[in-house]
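Quick one: this structure, given as structure tokens, is what I'll be asking you about.
With one protein chain removed, the remaining protein chains of the complex are shown where they sit.
To keep things simple, chains are lettered A and B as they appear, and every chain counts its residues starting from 1.
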Amino acid sequence: MNVGLPHFLTVSAILFSLGLFGVMSRRNAVGILMGVELMLNAANINFVAFSRYVEHSINGQMMAAFVIVLAAAEAAVALAIVLAMYRNFGTVHADSVQSLKR
Amino acid sequence: MELNLNIPSWSDLRFWLPEAILCITFLVALLGDLVVRGRRTWVPFAVSVAGLITAGAYAVAAMNHGLDAGQFQGHTIMGSLMIVDGMAGFFRLLFIFASLVTVLFAWTSEEIMGKRRENKGEFYALTVLLTAAMMVMAEARDLLMLFLSMEAVGLISYVMAGYMRTSLRSSEASLKYVLFGAVSSAIMLYGMSLLYGMTGAMEFDGIRNALISGTVDPFALLVVVVLILAGMSYKIAAVPFHYWCPDVYEGAPTPVSAIFSVGPKAAGFALMIRFFYTTFAAGTDAGTQLVQDINWPLLVAVMSVATMTYGNLVALRQTNVKRMLAYSSIAHVGYLLMGFVLLSSAGLASILFYLLVYTLMNLGAFFYVVAINNHLKSEELSDYVGIGFRAPWAGAMMVIFLASLTGVPPFAGFVGKFYLFTAVLDKQWFWLAIVAALNSVVSLYYYFKVVRAMFLSTPAEGTDMSPLKLHWLQYVVLAMLAIPTLALGLFFEEFKGLADMAIGMMGG
Partner (left out) sequence: MFEQFIPVLLVLLVAAAFAGLFLGLSSWLGPSRPSALKNSIYECGVPARGSTQIRFFVRFFLVALFFLLFDLEAVFLYPWVILYKGMLAAGHGMFALGEMGAFVAVLLVGFIYIWKKGGLEWQ
């Protein structure tokens, strides 16, 4: 059995859908961020797979490296904000934070 | 695997000197703030102002040089990740101007400089870095740089929105911003990865060539366009990706909302113009043939109408001036998208011109709210009753900004809207122009509500009517914005010519 491009794309599509589902179904801000990480990594799989099978260069891998670092930076900023919010509101549930009017 | 080494060199540095200066300014401001232990706040302030002015001077020099040589078609820098061309030059000046006036005005803002704030220097340092990141957004010509610059702007914005760490509203604003931002950028990244797979290229011109060769499946391309457009619409706060916008603008400190409502939005438009114009329209007016299968004009027109109508209708029933301005900025994104419908150079040039006008008038309106908030500690419309007479000069300038935002004739906003309307009317999109005109009429009502409260309503008995003492710097900055708003309404040819030239000098 040969593992080819379609396998990678299938895995990444599943991962992306799981991430999106997590984002939409979670109330916990940290849970939403975990969903986002899944989505970013789905895109990373795509980039690496395409750079191996389509472009035959390292551009896609380079992109993946940058995305990994950016995802970490984003997670750090987001978690710091969640922490600040927890101190102010005493909750990490995104939908119970509603001091700003609709 | 072959290594494609397009080695950059130090000599490239002269093309991105403004960005380099701003990055160094950021570091110096941050370290300077450490050295003075956050006490003498004028240190980061002065460093930021000096850095912005120096960078602005270099940007002007580069623009002049490019215009004189008549060939500002662009130098690719950093390998081929970025390009410095006429359009990048235009946006550089716009961003530096917006940040400079914001930094100057923030110096007088209680929300930023109040006694209880412990991280004042960070605001100035971060604004400078935000400027550099926005400039990179306008220069990116590669998917990698596109994503990096958007994320950089995003990360800095999340932190700035949460500037008032102990305030409920501020931390809620930044939480909403970061959650929406992270999700939409992840969606966009997935779209970009698929585009990379379909075209085998990261650079915009490589993508264009692959699209021209016609090997790309139209349906897959539609999916990709929708995914990427989602991420970019988030950045410019277009319906249906606008949810974060009112909450963030209301919760963030007002000077931060001011720069958010102008900077990242303009940068988002710059990115959209470069990305969609160079890849999908092949950089020509004949252009939309590449997106024939997608019905691009209808897609964007529907988005534009939805955005402006939603923004205006919801703005109608706001009682908080800051929140009303947030919805009005959504409505203005709707107007701006009109120029994007046909991907023609005339439409894009009118977007650039309108962005210039919008920067002036919207910053002005937000700054007035800052100045009033310093005294009243409130942004409620009911507290604005009679405020016009307590600070007549500032009040008069606020009327200029509001009239210009509405699009009343002698002011710049009218000229900007006029160009946007003609761009769609030229191509017989009458219904779009009619809807936009009706929207402008609706907006008159809520902008006038503010003017009425300021000047025409009679305050209740016993209301404090003593004159407000505004900081002299506030008058200077408001005049810096009000005078061009007036002047651009009368002498617009020059600047419209600049916008046309910027679009004409967009390198692929």
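Note that in this section contacts are C-beta pairs under 8 Å (C-beta built on N, C-alpha and C of every residue); 3 or more make two chains touch, one makes a residue touch a chain.
In this text the structure is predicted, and so the values were computed from the model without any measurement.
Even with one chain removed from view, chain B keeps its contact list with that chain: residues 3, 5, 7, 9-10, 27, 30-31, 34. In the full complex, chain A makes contact with the omitted chain through residues 1, 4, 6-7, 62, 65, 68-69, 72-73, 75-76, 79-80, 83.
The rule is simple: only the chains that are shown with their structure count from here on.
Chain A and chain B have centres, each the mean of its CA atoms, that are 26 Å apart.
Interface of chain A with chain B (complex): residues 9, 12, 16, 19-20, 23, 29, 32-33, 35-36, 39-40, 42-44, 46-47, 49-50, 54-60, 62-63, 66-67, 70, 73-74, 77-78, 81-82, 84-85, 88-89, 94, 97-101. The part of chain B that touches chain A in the complex is made up of residues 1-4, 143-144, 147-148, 151, 154-155, 158-159, 162, 165-169, 171-176, 178-179, 182-183, 186-187, 189-190, 192-194, 196-197, 200-202, 246-247, 250-251, 320, 323.
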